[in-house]
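Below is the structure I would like to discuss, written out as structure tokens.
Complex shown without one protein chain; remaining protein chains in place.
Entry: chain A
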Amino acid sequence: MPYFGSEETVKELKRALSNPNIQSDRLRYRNYIFRVIRSMTQGLDVSALFMEMVKASATVDIVQKKLVYLYMCTYASLKPDLVLLAINTLRKDCADPNPMVRGLALRNMCNLRMPGITEYIQQPIMTGLRDKAPYVRRVAVLGCAKMQRLQTLTEIDATIVNELYGMLRDPDPVVMVNCLRALEEILQAEGGVVINKPIAHHLLNRLKDLDSWAQSEVLTFLLRYRPRSEDELFDILSLLDGFLQSGHTPVLAATLRLFLQLAAEHPAVQVDALVRARGPLLNACGAQSRELRFAGLCHVQKILKSQPGQYGAHYKRFFCSYSEPSYIKFRKIEILVELVNDENVGLVLEELRGYCTDVSLELAQAAIAAIGRIGRMYSEKCLDILTGLLGLKQEHITSAVVQTFRDLTWHCPQSTVLVCRAVEGCEETIQDAEGKQALLWLLGVHGGKINSAPYVLEGYINGLKSEMSSAVKVELLTAAVQLFLVRPAEMQDMLGRLLQYCIEEESDMCVRDRAILSYRLLQCGVAETRRVIQGPESDPSMGVIIGRPEEPVSNWVSTFNTLTPLCGRVTSPEPTTSGCTNHTTQNVVADPLAGTSEETEVYTPEDKQGVIGMSLGPTLLHEDFERLWLELKLSLRENLGFPGPRSSPETLQAALQLVKMQTLAFSRADTLPWKAYIYTHCSGTLVLAELLQPTAEPESDGMVLSIKQKPEDRQVLQEFVAVLKTVLQTLIKGTS
């Protein structure tokens, strides 16, 4: 930041530094140099003093030298002509008998980032590479990388590259690691340093001599090595085994990633490595340094995606401590939701219940949302807690609970009855727009089961003039129309008033248009309105799924031990609800509109994942599936020639998910004819499939597979059929 009066300061310093009296007094001279550096740090432009500072570099005082070099490196690019004056001193220092002076001079000479410096530094670097002091060699090796960066256009100097590869055998461990780093930078265009078998084994053998920083870096370099054979792989893994227990977290994390990546084909080894690293990782999650704690938590969260069971017994380690900053607490709450199981659910909920009354509103809301997420699996216990919270009559708590209720009824229809009972009387406490929207949604969709629903809506309609949020008004319109379809007698009058007000007096165009839309819709008749307005009351795809499918390790391992897991989303108070809100409103309220917009999204090419580039997303809604199924021609019908697997449909669903096929719906296991609908996205096309088991005797007849595809692609179709057959046959083998 520019300081006022900075010119004065610079002038004064200039005068002092060129004063011969001060120059002769070592301490005073040094003090002025201190002041220059201090001003520089504070952001003052002191480049005008360059000349004086260059003079000051010719000294035997090492402290002073270091400071002057720091100054010169900062301003070199501004005063390239003056730098040349200092080069001589620097080159002379490079031949000093003291290795510390040699290293210092060489390092700073390479740090002078200005064009044309290369011709001066090349010779000293080459001499430095052969210096007998490891300190100088370290500096010289990195100097090669710096030099390469300064002359990006010229070709890579093969002699330097060879020299550096040779120096990987240097007795000094830091020199060795610096060689790797320098080669990585110099050869960046060619894909970085090559780790072949001899180099890999050399590095592995020297791992023990390195300090922990270098260890973790070398382990990262080793990621690019692929062992030639199983034997070699297991040799390497056993060499690395000890590092999995390292107390130094960077080393631990780097080793774990290397393990997971090397053992990509051996899931059992991966699981074993994760188990062994669990203790040290848990310690990182409880480390004294909050930042380290956070990094640990973020990585545990990744692991939980594949191994949710592994940390279940350690749930207490993820309880929040009151002194922790909120970003840690939010992560811990997310983790608690993920590791909940039959044994710990009671205690986890009790702990989360404690957070709901926290001083921090965001934390309280996050805790309530978390209870709601757990409620999808353990609905009864969670509903009890959430209903109890309503009794507190606290604005923010009630609002968060009602939002959670909305999501819960959507994902878990069996909770609807209890929610409808609990939600009565909440309207007085809710003040914020988010909460009101959630309440209105509940009243609209489940109004038939809530006795007081019309009266609550009436209250909102009467208070419409003072309502600020247009989102609430839109939601109110939808809810009123929906409830009108269910309870016309009570609603007719107030719906009329609402529409009239919104069409005639409302200034917000969005609200007005919605009101006009509703009005015209109602003009088309009740049956038509019902057809358009009423959607499913709960997420149809969720009904039968219990628990999350486990994600394969390979999905996240490439970002393990990088910054990516830590930046994710920044502490959002309600990670779950916001996503769901979109989903629900789109589906129910703006259904006809949503259809068209989704359609365009569906066919965008997806990132190639899965077996033949199949991928799950974007999610297809039931209605869209139905519409497409009716629209499209049959591409293929085939009798598979074998009966359906006798395992439960849920197993089938999980199995298909692994090969990136999404099961949209299926009949219960014992019904006949048994049907299942499947879809997947695959290299730009959308494949829809129906599995049908027509007759009662499964032995006599095989399943019939019908496929529709948009746009057509025979090759993809054949691959899809092949993958599907494999999955089904595997399942049949597994169950018989």
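Please note the rule applied: contacts are C-beta pairs under 8 Å (C-beta built on N, C-alpha and C of every residue); 3 or more make two chains touch, one makes a residue touch a chain; residues count from 1.
By definition in this document, contacts and distances are computed from a predicted model.
One chain of the assembly is not displayed; among "AP-4 complex subunit mu-1", "Ras-related protein Rab-17", "DNA repair protein RAD51 homolog 3" or "Cyclin-dependent kinase 2 interacting protein", its UniProt protein name is "AP-4 complex subunit mu-1".
When the missing chain is restored to the complex, the residue among A:321, A:414 or A:555 that touches it is A:321.
When you scan A:70, A:239, A:503 or A:532 for touch with the missing chain, the hit is A:70. Within the complete assembly, A:291 is the residue of A:190, A:291, A:380 or A:712 that touches the hidden chain.
What chain A contributes to its contact with the hidden chain is residues 1, 34, 37-38, 41-43, 62-63, 66-67, 70, 74, 100, 107, 111, 113, 138-139, 142, 145-146, 174, 177-178, 181, 211-214, 216-217, 220, 245-250, 252-254, 279-280, 283-284, 286, 288-292, 294-295, 298, 316-317, 319-327, 347, 351, 354, 357-359, 391-394, 561-567, 570-571.
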